[in-house]
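For this view, one protein chain was removed and the others were kept in their places.
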Amino acid sequence: MIIVMKPDSQEAQIKEISNVLESLGLGIHISKGTERTIIGVIGDKRVLSDVPIELMPGVEKLVPIVESFKLAGKTFKPEPSVIDVNGVKIGGKELVIMAGPCAVESREQIIEAAQAVKKSGAQFLRGGAYKPRTSPYAFQGLEEEGLKLLKEAKDATGLLVITEVTSEKAVEVADKYVEMFQIGARNVQNFQLLREIGRSKKPVLFKRGPSTTIDEWLNAAEYIMSEGNYNVVLCERGIRTFETATRNTLDLSAVPVVKNLSHLPIIVDPSHAAGKVQYVAPLSKAAIASGADGLIVEVHPNPRCALSDAAQQLTPENFDNLCKDISKIAEVLGREFKYDAK
Amino acid sequence: MIIVMKPDSQEAQIKEISNVLESLGLGIHISKGTERTIIGVIGDKRVLSDVPIELMPGVEKLVPIVESFKLAGKTFKPEPSVIDVNGVKIGGKELVIMAGPCAVESREQIIEAAQAVKKSGAQFLRGGAYKPRTSPYAFQGLEEEGLKLLKEAKDATGLLVITEVTSEKAVEVADKYVEMFQIGARNVQNFQLLREIGRSKKPVLFKRGPSTTIDEWLNAAEYIMSEGNYNVVLCERGIRTFETATRNTLDLSAVPVVKNLSHLPIIVDPSHAAGKVQYVAPLSKAAIASGADGLIVEVHPNPRCALSDAAQQLTPENFDNLCKDISKIAEVLGREFKYDAK
Amino acid sequence: MIIVMKPDSQEAQIKEISNVLESLGLGIHISKGTERTIIGVIGDKRVLSDVPIELMPGVEKLVPIVESFKLAGKTFKPEPSVIDVNGVKIGGKELVIMAGPCAVESREQIIEAAQAVKKSGAQFLRGGAYKPRTSPYAFQGLEEEGLKLLKEAKDATGLLVITEVTSEKAVEVADKYVEMFQIGARNVQNFQLLREIGRSKKPVLFKRGPSTTIDEWLNAAEYIMSEGNYNVVLCERGIRTFETATRNTLDLSAVPVVKNLSHLPIIVDPSHAAGKVQYVAPLSKAAIASGADGLIVEVHPNPRCALSDAAQQLTPENFDNLCKDISKIAEVLGREFKYDAK
Partner (left out) sequence: MIIVMKPDSQEAQIKEISNVLESLGLGIHISKGTERTIIGVIGDKRVLSDVPIELMPGVEKLVPIVESFKLAGKTFKPEPSVIDVNGVKIGGKELVIMAGPCAVESREQIIEAAQAVKKSGAQFLRGGAYKPRTSPYAFQGLEEEGLKLLKEAKDATGLLVITEVTSEKAVEVADKYVEMFQIGARNVQNFQLLREIGRSKKPVLFKRGPSTTIDEWLNAAEYIMSEGNYNVVLCERGIRTFETATRNTLDLSAVPVVKNLSHLPIIVDPSHAAGKVQYVAPLSKAAIASGADGLIVEVHPNPRCALSDAAQQLTPENFDNLCKDISKIAEVLGREFKYDAK
């Protein structure tokens, strides 16, 4: 961290700050420029997280030099992490596709969806049992009943199951039924929930919030990891911008940026970002081309009857075509995706 | 709601949609323009919230005509709501000021802060016991111990107490100590928590999220109100934009916009929006001039020793000057604030 | 267009509005819902562009039904446009790559860059002679001298030349030297300049502005097209958002959205969006995978000596690797790019 002093700061002020830093065990390095004096702070800056240096007399501003997250960062672990979920590896050579309906609606629907996405090569079945909806008057999910149906679909197909959890209670219940948790965009800074997930050790797909910077997102991942759960897979799903042609603006730059800053795998959710089914396939291909480790895509056996987010769910046929294309692009990029339609 | 058909849509498609709408008890009104046919839908559109009309053949898009929130809207209740918290009325002629430190740190600190803000005319003491922090390595609050200290400060001064709650458990605990809950910006769409608050009936200050539109915010308020708690006070606290000179961009337009759409009172938090103490006073005055019903402001007896958000906390002296100015501006605007420094 | 009346609007007000519309030759269609009356307006709404219907008594708001651009839209021309620039077709099966340094700096630099990008398969040489820079103290371009050097590089390699024009005078001068104009992001709504380009008929690459919605961008293209120049190629180059890890947020959703709304070709500029060289290749591949018709990429023979935007310029070697990858991805997507390195 660097402390930039005001143009009119005085010797005594610099001395006072130096004393505070030294009393905390930090080293200092003073540099006098033509317009400003700056103080470089040397050592573990976490001791400063609750000391308001910025209010000391003569201080203009603080400039951070290293990122504030640790466990999620490359300094802590330079080589990429591969998260193993019951034998399926996320972040390795093979691309991982999670697919299924927005919400679990019925036994028939979820089994049909599972069979369809399995056939095209998906390794995970997704399906919401707890649905956070903008309006309290919309369908909110089947809760535990939905989890049971997901388990049935898994038993029928061998797919792994991922589902969103929205509260500590949901974590506890879902833990019995699924192989991977999902933290949704709205809960990216629900720190209570993150700590709970951190304590569970189960792999988690951690979505970026619509107004979360990449730096804040990695700091939020730190809440999970600092409780001991290192099985975190990131998921870019669009950020909120002024553009209204799509529901959110998918930030594919986040893929190479995350690869640069962190060792965690990252996949992409094109369905929620686009909000419209015709944009899902082009954005899925773009996501893979940008270097993502996989996709989470909404597929519904009959989108026109879906109870939530109907507009963004692919048909099994669209999904099958997409998987075929992904497997070819994967090859060009030196990666792999087994498209297995018979 | 209006259904806009594609330029090449066909009679049979319009007929099919009409049948669906009529089977749900909705009226329809078809209008053929030179470029598009549109279908007006008449009746309670909530029956459509889980019917994916936008996927029916021939449909280009849906255009909502009335807002999706009900209880928070002016159609439901045209006259402004006044929320009574133990005799202090929010949303009436009198302006309400909530002030105190970002976090409760010690008995001495909170009592000293309470006495100072009381002296300048504040009606509420604020102070965080559960602190959501971006980094897991920063001070997270004293929890129940902090709530007890807030209660002591209240007993010593007669101020009402407001505190942020971040989980269902915190709601349960805080309920014994405080007169008003606060839902922070990060939890604006934590629907589990909103429902819990809805069931409690205790007045709640409901902050806008950094990327929440006013429409979404009022829909989120609906989660609280639809559980039976109508004692909701809104709080604008800045939205996330590209500008980095301030922590967030305080959206004061939200004040007249909310007054136009909703009957709920609205106050403003200039401290979190600005993130820097020197901008708090000008933005506080601007907030009142824009028509806000009050302020929530961070004041610390000794900001240079604060354990969180030090940079944005006023000294008691700054706060006293601000209250004096607010009381004069209130008068010009036909409102009232009793500045009582002796 | 639809006129939504206020809940308490009166018969006489609806009658008054109807009279105004009919006097302008427009048809009307009145629909009374349970909460609102709406008036559908039938006919060419351009006669309304200067009539403030929204201020007439009883009116709550206007809701547009069809887009306001015409010549750029698919209703006007459903099949995709292919722009022919001296035999190179933009928007057809073949992908087009424009490459070269941010700014023309010297004869040696531009010839070397041209030879390098030619070798990897680029069809166009790019290079700035008029550089709009954020600070007036930075290098502003060689102006006509730079254009002459571009012409030399073209004569030496056979590449077509594209350059940015920033004023009516620059259009006039550059017209003698280049095959295609570029309108930069900062001039997306410099309507004087757009009209001037419209009158010139020369093909133009029209960049989106950092805060321009797709709808506004297509309306701005309309300024060029309504003067008679239909040779417009769009270029997505990132929008301004809260995220600071990249200079701008590349909005690749814009590619399928534009393909959905307009017949104009669209290419992508990953260099300006990312602002950092290590993100250019992944974003280039993602752009092609999303359906873009080509790329415009910054390549400098020696980036470490570049006079502007050094951080985002590829070396010839990086560029060559990128072109090789692009040619393989093109094939998977049913497109074509001739990578010709010998």
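The letters A, B and C name the chains in turn, as written, and every chain counts its residues from 1.
Here, a residue touches a chain if its C-beta (ideal position, glycine included) is under 8 Å from a C-beta of that chain, and two chains touch if they have at least 3 such contacts.
Fair warning: this is a prediction, and the values are worked out from it, not measured in the lab.
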item: Among B:L26, B:L95 or B:I214, residue touching the chain not depicted; value: B:I214
item: Chain not shown: contacting residue from C:R240, C:H272 or C:K285; value: C:R240
item: Contact partner of the left-out chain, one of C:N19, C:Q192 or C:N260; value: C:Q192
item: Interface with the undisplayed chain - residues on chain B; value: 211, 213-215, 239, 241-246, 249-257, 260-261, 273-274, 278-279, 282-283, 285-291, 325, 328-329, 332-333
item: For chain C, residues in touch with the removed chain; value: 46, 49-50, 52, 54-56, 68-69, 132-139, 166-168, 186-187, 189-192, 209-211, 216, 219-220, 222-223, 226, 240, 277, 303-308, 310-311
item: Residues of chain A in contact with the chain not shown; value: 2, 4, 7, 27, 29, 31-36, 38, 40-44, 63, 65-66, 75, 240-242, 244
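Heads up, the rule we're going with is that only the chains that are shown with their structure count from here on.
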item: Farthest chain relative to chain C (centres taken as mean CA coordinates); value: B
item: Self-contact between copies chain A and chain B, residue sets same or different by half; value: same
item: Rotation angle (°) superposing Cα atoms of chain A on chain C, nearest 5; value: 180
item: Central chain (by mean CA position); value: A
item: Inter-centroid spacing, chain C versus chain B (mean Cα positions, whole Å); value: 39
item: Rounded Å distance, chain A centre to chain C centre (Cα mean); value: 31
item: Rounded Å distance between chain A and chain B, as computed from the means of their C-alpha atoms; value: 27
item: Set of chain B residues in contact with two or more other chains; value: 240
